[in-house]
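What you see is the complex with one protein chain gone and the rest in place.
What follows is subunit A.
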Amino acid sequence: MLCQECGKRPASLHFSKIVNGDKSEYHLCEACAREKGELIPGTSGGFSIHNLLSGLLNFETVEQGKRAESPENLRCEVCGMTYSQFSKLGRFGCSSCYKYFNDRLDPLFKRVHGSTVHTGKVPVRVGGAIRTKRQIDDLKRRLQDSIDHEEFEAAAQLRDQIRELERQISE
(Lines give C-alpha, C1' and ligand atoms only; values in the text may rest on other atoms or scores of the structure.)
Protein backbone atom coordinates (compact mmCIF):
# COMPACT_ATOMS: atom_id res chain seq x y z
CA MET A 1 0.00 0.00 0.00
CA LEU A 2 1.36 3.42 -0.94
CA CYS A 3 1.36 6.42 1.36
CA GLN A 4 -1.86 8.36 0.89
CA GLU A 5 -0.02 11.65 1.28
CA CYS A 6 2.91 11.43 -1.16
CA GLY A 7 1.68 8.42 -3.13
CA LYS A 8 5.30 7.39 -3.70
CA ARG A 9 6.71 5.70 -0.66
CA PRO A 10 5.06 2.60 0.85
CA ALA A 11 2.81 3.35 3.80
CA SER A 12 4.30 1.94 6.98
CA LEU A 13 1.96 3.54 9.51
CA HIS A 14 -1.67 2.51 9.54
CA PHE A 15 -4.01 3.96 12.09
CA SER A 16 -7.45 5.38 12.61
CA LYS A 17 -8.22 8.61 14.36
CA ILE A 18 -11.52 9.36 15.96
CA VAL A 19 -12.30 13.06 16.32
CA ASN A 20 -15.70 13.94 17.77
CA GLY A 21 -16.95 10.49 16.85
CA ASP A 22 -15.85 10.73 13.20
CA LYS A 23 -13.43 7.98 12.33
CA SER A 24 -10.80 8.47 9.64
CA GLU A 25 -8.20 6.02 8.37
CA TYR A 26 -4.59 6.99 7.80
CA HIS A 27 -2.00 5.14 5.75
CA LEU A 28 1.21 7.12 5.77
CA CYS A 29 4.90 6.65 5.20
CA GLU A 30 7.19 7.70 8.01
CA ALA A 31 8.40 10.88 6.29
CA CYS A 32 4.87 12.18 5.65
CA ALA A 33 3.71 11.19 9.11
CA ARG A 34 6.56 13.20 10.56
CA GLU A 35 5.67 16.17 8.38
CA LYS A 36 2.03 16.02 9.37
CA GLY A 37 3.04 15.80 13.00
CA GLU A 38 1.47 12.37 13.41
CA LEU A 39 4.65 10.99 14.91
CA ILE A 40 4.73 11.50 18.61
CA PRO A 41 7.88 13.44 19.55
CA GLY A 42 10.61 11.69 21.44
CA THR A 43 9.96 8.31 19.90
CA SER A 44 12.96 8.49 17.54
CA GLY A 45 10.89 7.57 14.53
CA GLY A 46 9.43 4.47 16.17
CA PHE A 47 5.69 4.54 16.33
CA SER A 48 4.41 1.83 18.57
CA ILE A 49 0.94 1.11 19.79
CA HIS A 50 2.01 2.35 23.21
CA ASN A 51 2.82 5.79 21.85
CA LEU A 52 -0.63 5.91 20.32
CA LEU A 53 -2.29 4.83 23.55
CA SER A 54 -0.27 7.33 25.46
CA GLY A 55 -1.63 10.00 23.10
CA LEU A 56 -5.17 8.87 23.82
CA LEU A 57 -4.65 8.82 27.55
CA ASN A 58 -2.96 12.19 27.76
CA PHE A 59 -5.70 13.66 25.64
CA GLU A 60 -8.10 12.32 28.20
CA THR A 61 -6.24 13.99 31.02
CA VAL A 62 -6.42 17.37 29.33
CA GLU A 63 -10.08 16.93 28.51
CA GLN A 64 -11.09 16.00 32.03
CA GLY A 65 -8.51 18.13 33.79
CA LYS A 66 -11.18 20.16 35.53
CA ARG A 67 -12.40 17.19 37.53
CA ALA A 68 -12.07 17.43 41.26
CA GLU A 69 -9.92 14.35 41.60
CA SER A 70 -6.67 14.97 39.82
CA PRO A 71 -5.25 11.87 38.14
CA GLU A 72 -1.83 12.59 39.61
CA ASN A 73 -3.09 11.21 42.89
CA LEU A 74 -4.28 8.00 41.33
CA ARG A 75 -1.89 5.22 42.14
CA CYS A 76 -1.92 1.43 42.09
CA GLU A 77 -1.31 0.43 45.67
CA VAL A 78 0.07 -2.96 44.72
CA CYS A 79 2.80 -2.17 42.19
CA GLY A 80 3.05 1.57 42.80
CA MET A 81 2.42 2.67 39.23
CA THR A 82 0.78 6.09 39.05
CA TYR A 83 -1.92 6.96 36.56
CA SER A 84 0.34 9.51 34.93
CA GLN A 85 3.06 6.87 34.48
CA PHE A 86 0.48 4.57 32.97
CA SER A 87 -0.66 7.28 30.61
CA LYS A 88 2.93 7.84 29.48
CA LEU A 89 3.84 4.17 29.08
CA GLY A 90 0.50 2.92 27.74
CA ARG A 91 0.96 -0.26 29.77
CA PHE A 92 -0.19 -1.48 33.17
CA GLY A 93 2.26 -2.45 35.89
CA CYS A 94 0.26 -5.33 37.37
CA SER A 95 -3.22 -6.81 37.40
CA SER A 96 -4.29 -4.58 40.30
CA CYS A 97 -3.76 -1.44 38.20
CA TYR A 98 -7.04 -2.39 36.52
CA LYS A 99 -8.77 -2.04 39.87
CA TYR A 100 -7.14 1.25 40.94
CA PHE A 101 -7.54 2.95 37.55
CA ASN A 102 -10.93 1.38 36.94
CA ASP A 103 -12.92 4.62 36.87
CA ARG A 104 -10.79 5.98 34.07
CA LEU A 105 -10.62 2.86 31.94
CA ASP A 106 -14.09 2.77 30.39
CA PRO A 107 -13.44 5.67 27.98
CA LEU A 108 -10.10 4.15 26.95
CA PHE A 109 -11.53 0.69 26.33
CA LYS A 110 -14.47 2.20 24.51
CA ARG A 111 -12.05 3.90 22.14
CA VAL A 112 -9.77 0.95 21.60
CA HIS A 113 -12.32 -1.87 21.55
CA GLY A 114 -15.69 -0.15 21.21
CA SER A 115 -16.68 -2.00 24.36
CA THR A 116 -15.85 -2.19 28.06
CA VAL A 117 -17.00 -5.63 29.20
CA HIS A 118 -15.50 -9.07 28.51
CA THR A 119 -17.90 -11.62 27.04
CA GLY A 120 -15.46 -14.39 26.17
CA LYS A 121 -13.77 -17.33 27.84
CA VAL A 122 -13.86 -17.58 31.63
CA PRO A 123 -11.28 -19.64 33.55
CA VAL A 124 -12.79 -22.52 35.52
CA ARG A 125 -10.83 -22.01 38.73
CA VAL A 126 -11.16 -18.30 39.35
CA GLY A 127 -14.34 -17.68 37.42
CA GLY A 128 -16.77 -20.03 39.19
CA ALA A 129 -19.60 -17.58 39.92
CA ILE A 130 -19.36 -15.73 36.65
CA ARG A 131 -19.38 -19.00 34.71
CA THR A 132 -22.59 -19.96 36.46
CA LYS A 133 -24.11 -16.54 35.73
CA ARG A 134 -23.25 -16.92 32.06
CA GLN A 135 -24.80 -20.39 32.09
CA ILE A 136 -28.00 -18.99 33.62
CA ASP A 137 -28.18 -16.23 30.99
CA ASP A 138 -27.77 -18.83 28.29
CA LEU A 139 -30.50 -21.06 29.81
CA LYS A 140 -32.83 -18.07 30.10
CA ARG A 141 -32.40 -17.33 26.42
CA ARG A 142 -33.19 -20.94 25.61
CA LEU A 143 -36.19 -20.86 27.95
CA GLN A 144 -37.62 -17.84 26.14
CA ASP A 145 -37.00 -19.62 22.87
CA SER A 146 -38.88 -22.72 24.04
CA ILE A 147 -41.83 -20.61 25.19
CA ASP A 148 -41.89 -18.77 21.85
CA HIS A 149 -42.06 -22.13 20.11
CA GLU A 150 -44.63 -23.46 22.60
CA GLU A 151 -42.33 -26.30 23.68
CA PHE A 152 -43.56 -26.28 27.27
CA GLU A 153 -42.06 -29.55 28.39
CA ALA A 154 -38.54 -28.38 27.45
CA ALA A 155 -39.29 -24.99 29.01
CA ALA A 156 -40.17 -26.62 32.35
CA GLN A 157 -36.89 -28.51 32.34
CA LEU A 158 -34.91 -25.35 31.59
CA ARG A 159 -36.77 -23.48 34.35
CA ASP A 160 -35.73 -26.18 36.86
CA GLN A 161 -32.11 -26.00 35.73
CA ILE A 162 -32.11 -22.22 36.14
CA ARG A 163 -33.58 -22.51 39.67
CA GLU A 164 -30.94 -25.05 40.62
CA LEU A 165 -28.09 -22.84 39.39
CA GLU A 166 -29.55 -19.76 41.09
CA ARG A 167 -29.74 -21.73 44.32
CA GLN A 168 -26.03 -22.67 43.93
CA ILE A 169 -25.06 -19.03 43.48
CA SER A 170 -27.00 -17.81 46.49
CA GLU A 171 -25.26 -20.41 48.64
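Heads up, the rule we're going with is that a contact is a pair of C-beta atoms (placed from the backbone, for glycine too) under 8 Å apart; a residue touches a chain by one contact, two chains touch by 3 or more; residues count from 1.
Heads up, the rule we're going with is that contacts and distances are computed from a predicted model.
Name of the non-displayed chain as stated in its UniProt record, restricted to "COG4280 domain-containing protein", "Acetolactate synthase small subunit", "Protein-arginine kinase" or "16S rRNA (cytosine(967)-C(5))-methyltransferase": "Protein-arginine kinase".
Interface note for the absent chain: among A:Cys6, A:Cys79 or A:Ala156, the touching residue is A:Cys79.
Think of the hidden chain as still there; on subunit A it touches residues 1-2, 10-12, 14, 16, 23, 25, 27, 46-50, 53, 78-79, 81, 89-95, 98-99, 105, 108-109, 112-127, 129-130.
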